[in-house]
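Each chain you see keeps its place in the complex, though not every chain is here.
The letters A, B and C name the chains in turn, as written, and every chain counts its residues from 1.
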Amino acid sequence: MPIRLGANRYGKAENRVVRIHRDTARHEITDLNVSTHLRGSFEAAHTTGDQASVLPTDTQRNTVFAFAKEHRVRPIEDYALRLARHFVDTTPAVSGALVEVEEYRWNRIDGHDHAFTRDGGWVRTTAVDVEGDTAVVTSGVTDLALLKSTGSEFHGFHTDRYTTLAETRDRVLATSLTATWRYRSTEEEWDAVHADVLTLVARSFAHIHSLALQQSLFGMGKTVLEAHPEIEEISFVAPNKHHVLVDLSPFELENSGEVFIATDRPYGLIEATVVRE
Amino acid sequence: MPIRLGANRYGKAENRVVRIHRDTARHEITDLNVSTHLRGSFEAAHTTGDQASVLPTDTQRNTVFAFAKEHRVRPIEDYALRLARHFVDTTPAVSGALVEVEEYRWNRIDGHDHAFTRDGGWVRTTAVDVEGDTAVVTSGVTDLALLKSTGSEFHGFHTDRYTTLAETRDRVLATSLTATWRYRSTEEEWDAVHADVLTLVARSFAHIHSLALQQSLFGMGKTVLEAHPEIEEISFVAPNKHHVLVDLSPFELENSGEVFIATDRPYGLIEATVVRE
Amino acid sequence: MPIRLGANRYGKAENRVVRIHRDTARHEITDLNVSTHLRGSFEAAHTTGDQASVLPTDTQRNTVFAFAKEHRVRPIEDYALRLARHFVDTTPAVSGALVEVEEYRWNRIDGHDHAFTRDGGWVRTTAVDVEGDTAVVTSGVTDLALLKSTGSEFHGFHTDRYTTLAETRDRVLATSLTATWRYRSTEEEWDAVHADVLTLVARSFAHIHSLALQQSLFGMGKTVLEAHPEIEEISFVAPNKHHVLVDLSPFELENSGEVFIATDRPYGLIEATVVRE
């Protein structure tokens, strides 16, 4: 039974591109983390070490930085599309490319022209996958920490020999959300849609009276799909960051949903995709 | 266009199970990180919040710990198989389960009966996926740091406008390897095979005169598949941990492959699977 | 030469206290990380294992959580003072206590009553050290990321045989600042002073035309001490997060302070305290 190369890809991960626009005294900053992955006909590189068809990862890095000067880096969807198409269109052996971008946000200090402070919350993401002539854009957000201090229940669940969990009508519900949504086209109002999806996700989380994190996620996804026909589907990865009510009864203190310990591990992990028929 | 639930799963991640076997004065320790993921008919939980078919993640955690007492936890493949099958077989709504286990290794201090020091190197892993009656076992290793101080070249590659990389006939090649291999059955000599694969991988890395990390990976995979018919395929994720030769010429010092700076980001990222026809 | 116990302390680190105030429908959340360290007469615990004078770290944890119900947790300075004094005043063997608190900030989602999103930027800190009747409060901030895209120079420095750095009249200056300031008393307007110091630090960073990170730090500290007589001294730990201008000349592209690579290691590390005579 002969042995051969199966799926493979290679690229340069985590290029930390910081782009300053300084055409006027009022600078703009874009702070990115860019990773490239190329697919194609690379059998020889693996089986004989022949690199003739291999565009070095070093060149991919150079391209990432050069494009930040030659072209716009914002919105990140367009920047990633341009990079991915470049690799597929100009490198003979390359049939497909995935370009991932994370964008870290900075705010002006007091409206200052060239001084900024980083906004440490959620990170905007995109992953653009080009295969031949087809491009798929999947954008999203990561590290979006959400918490409800009430309006969350969990009961009526299936039990077995190993179930000890008590039902609850009032608990803290918290997650650090990763959401990714796939666009139907490669020409969208990236910034406006991203901002609106983020608003809808957070607002849905807030407003849904939750009987389970699953229900919150589905509701968030449904709201997004209903409002945005340009989005084909949306996926969530949501760790359930458990907040355990501390037993203060030994100290003759009541604790009605007031004092919690935030625990690290283990954590629930809920993953769901919401799609159109 | 109606909206519905797509792919979904849920479970309890990162259960840190430490199992002490103390049947005799000579204790044994097994130190694990266990994650469970269940798939099945969970539409209602998402769309209406009805939890009737949901086995709580808390119960999954309990099961992970209870099984550590009721059954053996070693080899981790058998432990994961037992857990995954349990969830599929005993929970009506569950059609599939993925159980992942990481195993951290401890060595006896001076041969002591109950004192240990943790071996901080590579971590043994397994991922067991049960769907109905079918189980697939994929075991592996992560954080396996490998380095060759010579015997690695990189030249003859494709170039374009953005290529500046110089060819080299002698460089440092280093990676922190993740390898995973899929077994053909669910009854194997898990420990013996794992130990041998690890030996073959490290030895191949050492002995292959490398024209590219891709070539090293393929060679490692081929060696493993040739020696182990019970393995169907093997995959590698290999960051190329760049060691950049430091320019000491300003100080009138020669640097012929002697002084390097180990860099963090960006890094090459090579992924390859080696399969049987 | 006999051997004896020297300096020692013990405590419970990283108690993750989440306190929900729910007296009205409009909840308030306080999210803390609390560490305790006790000093005192603990020779016997070390030399003979006699624990008679040792208040368990488990009890310290209980106290941290119980106090979150019995007393206010905000401002964190008062909470830490209360905890530290409690340990010193009520535990016979304890002569001194250090209580450290980190506070993570949450914002309401759309002004919602009980739904929040975490503000991931800087973290507020305090360290209260009580020794007998004396308490010293040192508050601060950590993870405050600051960046200037111009208005920073570095030249005229001392050189030696190993110097290769070019002088620059325009560079990116960036840091992830930790600042700590020691108060003169234990009764201050903690929240108001903290907010104002933070504003002054960020604004000074923005407005100082910087000839070195050292100069920026001193200027920030001077501004704070001048405005706040209740602060005795202020200290800074400031990694110089290097942004290296990327050489785009091989691609016939100019790069006048526009495209940078943000590097991880090594980094400059500048530490300075500004004091009163």
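One rule holds for everything that comes next: contacts are C-beta pairs under 8 Å (C-beta built on N, C-alpha and C of every residue); 3 or more make two chains touch, one makes a residue touch a chain.
Since this is a predicted model, take the numbers as computed values, not measurements.
This structure file shows 3 copies of a single chain, while the whole complex it describes contains 4 copies.
We adopt the following convention: only the chains that are shown with their structure count from here on.
Because chain A and chain B share one sequence, their contact can be compared position by position; here over half of the interface residue numbers appear on both sides.
When every chain is reduced to the mean of its CA atoms, the largest separation from chain B belongs to C. By C-beta contact pairs, the most connected chain pair is A-B. Work out the mean CA point of chain B and of chain C, and you get 37 Å between them.
Rounded to a whole number, the gap between the C-alpha centres of chain A and chain C is 29 angstrom.
In whole angstrom, the spacing between the mean C-alpha positions of chain A and chain B is 23. Each of the following residues of chain A touches two or more other chains: 15-16, 62, 66.
Listing the residues of chain C that touch chain B in their complex gives 161-162, 164, 250-251, 263-265. Of all residues in chain B, only 1-16, 35, 37, 42, 45-59, 61-63, 66, 90-93, 154-160, 162-165, 210-212, 214-215, 217-218, 221-222, 225-226, 233, 235, 239-240, 265-277 touch chain A in the complex they form.
Of all residues in chain A, only 15-22, 27, 29, 31, 62, 65-66, 68-70, 106, 109-110, 112, 114-122, 143-151, 172, 202-203, 205-207, 243, 246, 248, 250-251, 253-264 touch chain C in the complex they form.
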